[in-house]
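Yeah, one chain of the complex is gone here, protein chain that is, but the others are all in their spots.
Lettered A and B in written order, each chain numbered from 1.
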Amino acid sequence: MLELERVLVVYPDYRLRATLKVPTGAHVAVVGPSGAGKSTFLAAIAGFETSEGRVLWDRQDLSGTRPGARPFSMLFQDNNLFPHLTAFENVALGISPSLRLTAAEKARVEAALARVGLTGFEARKPAQLSGGQQGRVAIARVLVQGRALILLDEPFAALGPALRAEMLELVRSTARESGATVLLVTHDLAEAARMPLMILVANGAAEPPADSAALLANPPEALKGWMG
Amino acid sequence: MARRAVALTPDWTGWLAAALAAAGFLAPMGAVLWQAGQLWPTASDWSALRFTLCQAVISTVLSIALAVPVARALARRAFPGRGLLVTLLGAPFLLPVLVAVLGLLAVFGRSGVLNEVLRLSGLPTVSIYGLQGVVLAHVFFNLPLATRIILQGWQAIPAERFRVAEGLGFGPWAMARHLEWPMLRQVVPGAALLIFSLCLTSFAVALILGGGPKATTLELAIYQAFRFDFAPGRAAVLAVMQLALVGAAGLLALRFAGDVTGAAARGRVVQRWDLGTWGWDALLIGAAAVFLLAPLVAVVLKGAPEVVELPAAVWKAAGVSISVALAATVLTMALTTAIGLLAFRVPKLELVVLPGIALSPLVLGTGLFLLLYPVIAPDRVALAVTVMANTLAALPFALRLVLPHLRQAVADHGALAESLGIGPRVWLGRVLWPQVRRPFRFAAGLTAALSMGDLGVIALFADPDRATLPLQVMRLMGSYRTDDAAGAALVLLILSLGIFWIIDRGGRDA
Partner (left out) sequence: MKYLTAVPGLFAASMALADQPVLTVLTYDSFVSDWGPGPAVEAEFEAECGCDLKFVGAGDGAAMLARLKMEGERSEADIVLGLDTNLTAEAKATGLLAPHGVTADLTVPVAWADDTFLPFDWGWFAFVGLAGKEYPTDFKALAASDLKVVIQDPRSSTPGLGLLMWVKAAYGAEAAQVWADLADNIVTVTPGWSEAYGLFLEGEADLVLSYTTSPAYHLIAEEDAGKVALPFDEGHYLQVEVAGKLAGTDQPELANKFLAFMTSPAFQSVIPTTNWMYPATAVELPKGFETLIQPAKSLLMTADEAQAAREGALEEWRAALSR
C-alpha cells in the first residue's frame, strides 16, 4: 500500500498538500485542472520533488530516500529512451545501467520485447522506430524492472488517442499480471474514465482516491470546470 | 500573399548581400595574388605551417579538455551568482588581444603574480614566451568559448532524461556513459573545429608571445612578408596555405557543428540526484574563474589610476572606435539579415561568408589597399575600410549564430503563417523577431565587441586624425607612455565588454 501522510510541496506561488492511501494493485487516474499540480504530486511520490511529510510504501518510510532507491518505474511524456542506444539496450538498462547482462537477464529482455510485440526490432535505435514502437520499448523496460509501483506522467503524449489507449492497456495488462500499482496522470477525461479509481488534484490538495464512475456521475466543482 | 509573408524580402537583396560579402573576400585576395611572382612555398613557409598546426592542435585539445570538466561542474551546480559568473567567464573571448596580453603578462609574465609566488616559494619559474605562451593565451581566449558551447550541450539534455536515469538507478559511470558522453560526442567536434580555426589565424598572440623565429605562424610570416621587402608573392602563397587549412577545418566544423551559439547558456541548472559533495566541482569552477578573471583584474588594477588623467586624444579615439564598432555592427547585421532570409530557402548559402574566418586580415587589408590606392587616398577611407574588414570577419559568426534559429522559426511557423495569410509586418515583428531576437542580439554584441578591439587593417590605412582606440594604445606605447597605454587599455576593455553587454542584454529581457 502507498501512503502519503501530510505531504506538502511548497513553491513560491503555490503549495500542494496530500494525505491519502492507495491500495496495492489499484489502477488510479490522477486528474484535475491543468496547472493544479498533478505532475508535482507524482514527482513528490517519486522523490523528484522535495516535500515535507512522509511517503510510505508497505509501511516503509521513503522520505529522504533518493528517487533511484524507491520502488517505482516511471514513464514521462517523452525522452523515455536514450537515442544512442538500441531498443534492446534501452530495455536492458532496466536490469543493469552498466549493460553487462547474464544470459538469463538477456533472455528476460528478449521476453519483455516479445511481450510488447517487438521481436526482431532489438537492434534498432529509437530514431528508427515509430512513436508507438518507442512507447512499447519503454513499456518493455518497465516490465523488466518489475517494480511494484508504476508512475505514468501523461505518457505517450505524442501518440494519437487510439494508439495511446492501446499503450495504456498494454501497461495495465502487464501490471495486472505482476500485481503492480499504477498511477496515471492524464488530461484526457476518457482515458481517466477507464481507470477504476481517481485522485482529484485541485485547489492545492490531492484528494484520496474515489470511485471513478461515482465521481464522474456527481463531479465536484473543480472537476466540473475541467470537464468543461 | 502567403508566399510573400515567408519570403520577407525580395530574393535579390539576399543575393546582392551574398555577392557583396563574397566580393569583399575575393577582390582583395585577387589583388594580392595579382602581385605575386613566386608561387611555391619555401622551406620556412612549410615550417610556419607546421608550427601553426602544432600550436593550434595543442591549444584546441587543451581548451576542450579543460572546458569539459568546467562546463560539467557549472551544469551540475546551482549557486548564488552563477549567472553572473557564467557571463563573466565569457569575457576573455570578447577581449581585445592587446588588452588580454597585457593582463596575461601581469599574471603569468616574468615578474607576474604567478612567478613572484613561485620565486617566494623557492620553486622554478615558468616562461610565458614561445609555444607555451601562445598556447596559454589561446586557451585563455578559447576556454570560455568552449565552456559556453559545452555547457549549452549539457543544458540541452532533457530534464526528463535525468529523471529516467535516476529512476533506473544510474550511478556516476552510467550517467557519464549514457547521458554525458553521447552529448559530448555531438557537441565537442564542432566546438573543437571552431576553436582550431580561430587558433590557426590568430596573429597578435604569436606576434608578442611567440618569442622568436621558431614560433612563426603563417599569419606572422604573412606579416613579415609585407614588411621591408613588400613581397606580396610570398604573402599570397602563405595566405593561400592558410585559407586551405582553415577552409578545410571550417567545412568540417560546419558538418559536425551542432548549434554553436552559446547564447542560451545561462539556463537553469537541471535538478540531479547523483551529485556528491562539492569538492571537485568547487575546485574546478574556482580554478577556471581565477585563470580567466585574474588577467582582467590585473588590467583593471593597472589601468584604473591612469584613467582620470588620460590625454584627450584617447577619448577622441574611444569615440571613433565606438562609431566604427556600431557601423560594423549595423552593416554586419544588415548583411546577416539579408543573407539569412534568403539562406533558409537556399541551402549552404552561408558558405559564401565562410572565408571570413580564414582570410588573413593583413591580406585583406593589403588587397584593399592595392585596389583602392589608384582610386582614392587610403587614409581618406581608413575608417570605412576598417568597418568593412570588421564586417567581413564578423559575418561568418553572426550568420552561424542567427541562421539555425531563423531556419527553426520558419520550419515551425512558416506553414502556419502561410495558411493564416499573415502579412510581412506581423510575420517579421510578431513571429520571426521574438524567436531570433536572442541570437541576433548576441551576434550583434559579439560583432561590436570584436570590432572595438580590432587593430587589424587600420594600421595600414592610418589617418593621423582618426585613430581608433587600439591604434592609440599602440601609439602611446610607441611614445614611451606605458602608463597612459595601460589606462587606455582599461578604457578599451570597458568599452568592449560594455558594448557587448548593452547590446546582448536587450535579447535576454522578457
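Here is the rule we use: a contact is a pair of C-beta atoms (placed from the backbone, for glycine too) under 8 Å apart; a residue touches a chain by one contact, two chains touch by 3 or more.
Bear in mind the structure is a predicted one, so any value in this text is a computation, not a measurement.
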Checklist entry - Which of the chains on display does the removed chain touch in the whole complex? => result B
Checklist entry - Which residue from B:Q186, B:S323, B:Q408 or B:Q435 sits in contact with the chain not drawn here? => result B:S323
Checklist outcome for this item: From B:T201, B:Q224 or B:T336, the answer for touching the chain not displayed is B:Q224
Item to check | Per the touch definition above, residue among B:A176, B:L252, B:A384 or B:L420 touching the missing chain | outcome: B:A384
Checklist entry - Which listed residue (B:R50, B:R110, B:R425 or B:R505) would be found touching the missing chain in the intact complex? => result B:R110
Next on the checklist: Need a quick check: the contact residues on subunit B for the chain that isn't drawn.
Outcome noted: 44, 105-106, 109-111, 127, 129-130, 133, 207-214, 223-224, 226-230, 311, 313, 319-320, 322-324, 326-327, 366, 369-370, 373-374, 377, 379-381, 383-384, 387, 459-460, 462-467, 471, 474-482, 485
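Here, only the chains that are shown with their structure count from here on.
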Item to check | CA centroid of subunit A to CA centroid of subunit B, Å | outcome: 47
Next on the checklist: Considering only the defined contacts, which subunit A positions touch subunit B in the complex?
Outcome noted: 46-48, 66-69, 72-74, 76-80, 82-85, 93-94, 97-98, 145
Checklist outcome for this item: Touching subunit A in the complex, subunit B uses residues 158, 160-161, 163-171, 173-174, 178-179, 182, 271, 273
